[in-house]
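Yeah, one chain of the complex is gone here, protein chain that is, but the others are all in their spots.
On to subunit A.
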Amino acid sequence: MLEFPRWRKIWLWMITLLAIAAALPSIFSAANVSWPEQLPEPTVNLGLDLAGGSHILLEADPGQVAAQRLENMEESARGVLNDAEPRIRFGDVSTRDGQLSFMVESAADVDRAREELLPLINGTGLIQEWDLQVIDETRFVLSQTDDGAENAVTQAMDSATEVVRKRIDALGTREPTIIRQGDTRIVVQVPGLQDPDELKALLGQTAKLEFKLVDLDALPSNVAAGVAPPGSQIFPYVEGSAQEGQFLAVKRLGGIKGDNLTNAQQSFDPQTNEAVVSITFDAEGGRKFASLTEQNVGKPFAIILDGKVLSAPNINEPIRGGSAQISGSFTTDTANQLAISLRSGALPVDLTVVEERTVGPDLGADSIKRGMIAMMIGSVAVIALMVASYGRFGVYATAALGINVMMLLGIMAALNTTLTLPGIAGFVLTIGAAVDANVLINERIREERRRGRRVIAAVENGYKEASRAIYDANITNFIAGVLLFLFGSGPIRGFAVVLIIGLFTSVFTAVTLTRMWVAGWLRKTRPQDLNV
């Protein structure tokens, strides 16, 4: 018991001081004292429920990715078959049940068609993206493989995360966190944001911009009834436009997508003085745009944003410079928002807000202040009770408790974890466990003294006998913590992380550190009696 080799003491103090040092920045910032800039600054992140801000969970629909993929496949397949030398004739194209199927007109073309399609099916990566079957001699059926569909969702989510990041950066908010979660979700956390509406409007916009030729052959009665002629699609006009409530038929294939934009700015139309968005294409997009407008001078083309027609102006002359204007009853704000969305690129998949939590910053600050004061009062009461009950041993216990709190904060800061409201429950439990460990030890020492053991033997036995229950209790809680982390969702995980770290710090401080102090004191003074 009294044997505490020097190396072990140095070692324990080093761990303690290191953890406390890691806690200092957090404590300074909580007390609103500035921290010298030259020093590293790992502080405990406060969760948005404590610090105020917005937490938004976005979810994508994998079905939409698959549908988009099917549409792209149809376009590519048509392309390669038409471009083949000589051209491969085909018909009866259908995209039902997530499959693309078509018939080549001559059975002699089957092998050639298969040859042309192979690069599309295999994709560029290691996994096979599509399954190709030929049934009834001339019918091709292309279906998505599970791997391919999964891969497409992963890629869509990766780029969606990137787009979300760009859009939020454009808002100029401080230190946003954007993390992919699970297969189809993105978490966005913006501290201090009071009004999340703008953010949500920005994230809810897919910003998929398309330029498509208007189908002039469509019967107006069919269009009004929402029936698309073959090869066409029907889109509604955007809300707020003069044609709101009306529909427009456009050619399904052959348009241009807004993927090739290099810039988008809000500006004003010099003639009408209304707010518009000016866009600039890159070289490839500019070329495509020029050839589309050249071939269709005098005809109208529709500007479609997220499946709604913004406007359908006539092409007066070919547009060759690679820049154009989008008009469509904008206000300055909506035009600006669209410009930001276009600049950051279209989301490859629609994102839906499935969870939103906003905490006003006033409330957060007030919560922390009141929580701090309440904890201060509680600490004083605990210290008083411990010292009154166990004297010197109570002093050791409370010193250990103080170090425990610091170490826990320090480790959390070093690991860059976030403290949330449920985390505070974990904190309370940790402090409870630490207090309990010292109470157990001290009560046991009392008991051993009552049984007539001499001072050193009583202390030694006290630590030994109490340790069994302390370790058993901590290991069970540790196991529970790990399982909570594995099976729990966000807030439960926050609790589990604090619990797990706290178990280590509380055993270290309440058992190991107090033991070192008690041993040092016993060795120095060799008391004949204990006041415990």
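By our rule, a residue touches a chain if its C-beta (ideal position, glycine included) is under 8 Å from a C-beta of that chain, and two chains touch if they have at least 3 such contacts; residues count from 1.
We take it that contacts and distances are computed from a predicted model.
With the options "4Fe-4S binding protein", "nitrate reductase (cytochrome)", "Ubiquinone biosynthesis protein UbiU" or "Protein-export membrane protein SecF" in hand, the undepicted chain maps to the protein name "Protein-export membrane protein SecF" (source: UniProt). Of the listed residues A:Val223, A:Leu429 or A:Val511, the one in contact with the hidden chain in the full complex is A:Leu429. Considering the whole complex, the residue from A:Ala67, A:Ala381, A:Leu415 or A:Ala457 that touches the absent chain is A:Ala381. Within the whole complex, the absent chain has one touching residue among A:Val353, A:Ala399 or A:Ile456, and that is A:Val353. Considering the whole complex, the residue from A:Val238, A:Leu499 or A:Ala519 that touches the absent chain is A:Leu499.
Residues of subunit A that touch the chain left out of the display are 49, 57, 59, 196-197, 200, 204, 352-360, 362-363, 366-368, 370-371, 373-375, 377-379, 381-382, 385-386, 388-391, 421-422, 424-426, 428-429, 431-433, 435-436, 439-440, 443, 446-447, 450, 465, 468-469, 472-473, 475-477, 479-480, 483-484, 486-492, 494-495, 499, 531-532.
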